[in-house]
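Provided herewith is a single structure, encoded as structure tokens, for subsequent inquiry.
What you see is the complex with one protein chain gone and the rest in place.
Chains here go by letter, A and B, matching the order in which they are written, and residues are numbered from 1 within each.
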Amino acid sequence: MTAAEPILPLVLEGVGFEVAGRALLSGIDLRIEAGRRLVILGPNGAGKTLLLRLCHGLIAPTSGRLRWACGSQRPEAQAMVLQRPVLLRRSVAENLAYPLALRGIPAGARRAAVARMLDRFGLAPLAERPARLLSGGEQQRVALARAALMAPQILFLDEPSAALDPSATRQIEEMIAGFSAEGITIVMTTHDIGQARRLAEDVAFVHRGRLIEHRAAPDFFAGPDAPEARAHLAGDLYW
Amino acid sequence: MKHSRRSLILGLAPGLSLLAALPAAAQTFITLASTTSTENSGLFGHILPIFQAETGIEVRVIAQGTGQALETGRRGDADVVFVHARAQEEKFVAEGWGVARLDVMYNDFVIVGPAEDPAGLKSATDAAEAMGKIAAAGAPFASRGDDSGTHTAEKNLWAAAGVEPAGAWYLSTGSGMGATLNTAAQLPAYALTDRGTWLGFQNRGPLGIVFEGDAVLFNPYGIILVNPAKHPAVKVAEGQAFIDWIVSDAGQAAIASFTVGGEQLFFPSAN
Partner (left out) sequence: MDNPLLMALRLIAAGDPALLQIIGLSLRVTLTAVLVACIVGLPLGAALALGRFPGRGVVVVVFNALMGLPPVVAGLLVYLMLSRSGPLGPLGLLFTPTAMILAQTILILPIVVSLTRSVVEDLWSEYGEQLRSLGAGRVRAVPTLLWDGRVSLLTGVLAGFGRASAEVGAVLIVGGNIAGHTRTMTTAITLETSRGNLGLAVALGIILLGLTLTLNALAWGAGQWARGRLG
């Protein structure tokens, strides 16, 4: 399977995840189209992160299945950015090079790719700094750049700017918009309704482990069908 | 960058291990199993350089308790055994572990104890009586308790005194001569020690010699070549060379010339 072969659309059929008799996710039917930005909304504990991890292949569903267009169980051309950036105890440049080294890309090509990415996002001054000594916003930008270096067709982001200040948040959103413009499919969760409005082309609303609504973003924000979704947009607490 | 650092460490490792494993420069040597008391007396430091100068053979001494030294010989981990426990030595040869036993020298044992001598040994006429007085008084006695030559001699003395040593006063340390004397100095207690260790012992505390001179306290040494029939790796030629030398006039003279504080410790007795 070459990197160029399209892996999307990703189709979830009746996907569920159960632990000790409790269903954390159930009956998820979802189709993720290529090239679009999907935002998954929902209250805490709804199962948004779990859904992301299932799609990315970090865990396997206990019921239902995932079907990628290329037929593979877990394609390589996907990447994920976690809520808190996990960087290694090395320099920024070495962190960026790490996934490339995993894929056996020779040192010279790695250096070039890393340099391009650093320049593109203004991270070049940070290249030799120890990655874990950067600010939260800088670390997350590095994590995002690292994910992009894997040449993914789909990028999963779990509350990527939840821990960041507005200026860092804006930088992250610009990076995401940039990747989307290149055709990378974006699937992200967020708490920030404003961010959802800014970035979403499609919205999937998850509540208590069920996919309640899945619509184009303008329709959703104009007026969602489900009462839980309406309550969520209104900022109410509900369960 | 990180790869070359790791390669450097990984590359050094086998090299360093080899360095550790290199045998000492091709020096001919034999392994001599002897006792801690002989080593501690300083005798080997005196006579072995003489032998090495004459023959070029280095003698590496493993100093252990008598029992352990004989076991080392039985296992073939030494070429020559040189201890002072006649009965055990003869058994060693009889069982086929050694080729033959030769007399080499003797030293003597002394009984040390607290200077005020609570058990009154200074008035004893022979060694057995002296040991009997200790038992009768229930005075603390520190025994090596390790089947060494010294311990064997001690047991023989108890037997001669008709005493079965047991009770709170009889302390079996299970250790070497020096450690036992350290214990005796601390308590204080009586102890049986070879004169050589005593003369070299710094930590005497309240102890002094309270009995000496009885002929039964003489302590004969024997030397034995480990049997190559049982252990083919034994260095027969060099081992025999050492035995031949130590019983020769030259070796016997070297032994006699060894003194501590002006006193001769070992008395040649080769036939």
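In this text, a contact is a pair of C-beta atoms (placed from the backbone, for glycine too) under 8 Å apart; a residue touches a chain by one contact, two chains touch by 3 or more.
Just so it is clear, the structure is predicted and the values come from calculations on it, not from any experiment.
When you scan A:36, A:67, A:90 or A:111 for touch with the missing chain, the hit is A:90.
Which of A:60, A:133, A:177 or A:216 touches the hidden chain is settled by the complete complex: it is A:133. Across the entire complex, the residue among B:177, B:191 or B:225 in touch with the chain not shown is B:177. Residues of chain B in touch with the missing chain: 2, 6, 10, 12-13, 16-17, 19-21, 23-24, 31, 36, 40, 60-63, 74-77, 176-179, 181-182, 200-204, 231, 233. Residues of chain A in touch with the missing chain: 53, 56, 58, 76, 79-80, 82, 86, 88-90, 98-99, 102-103, 130-133, 146, 150.
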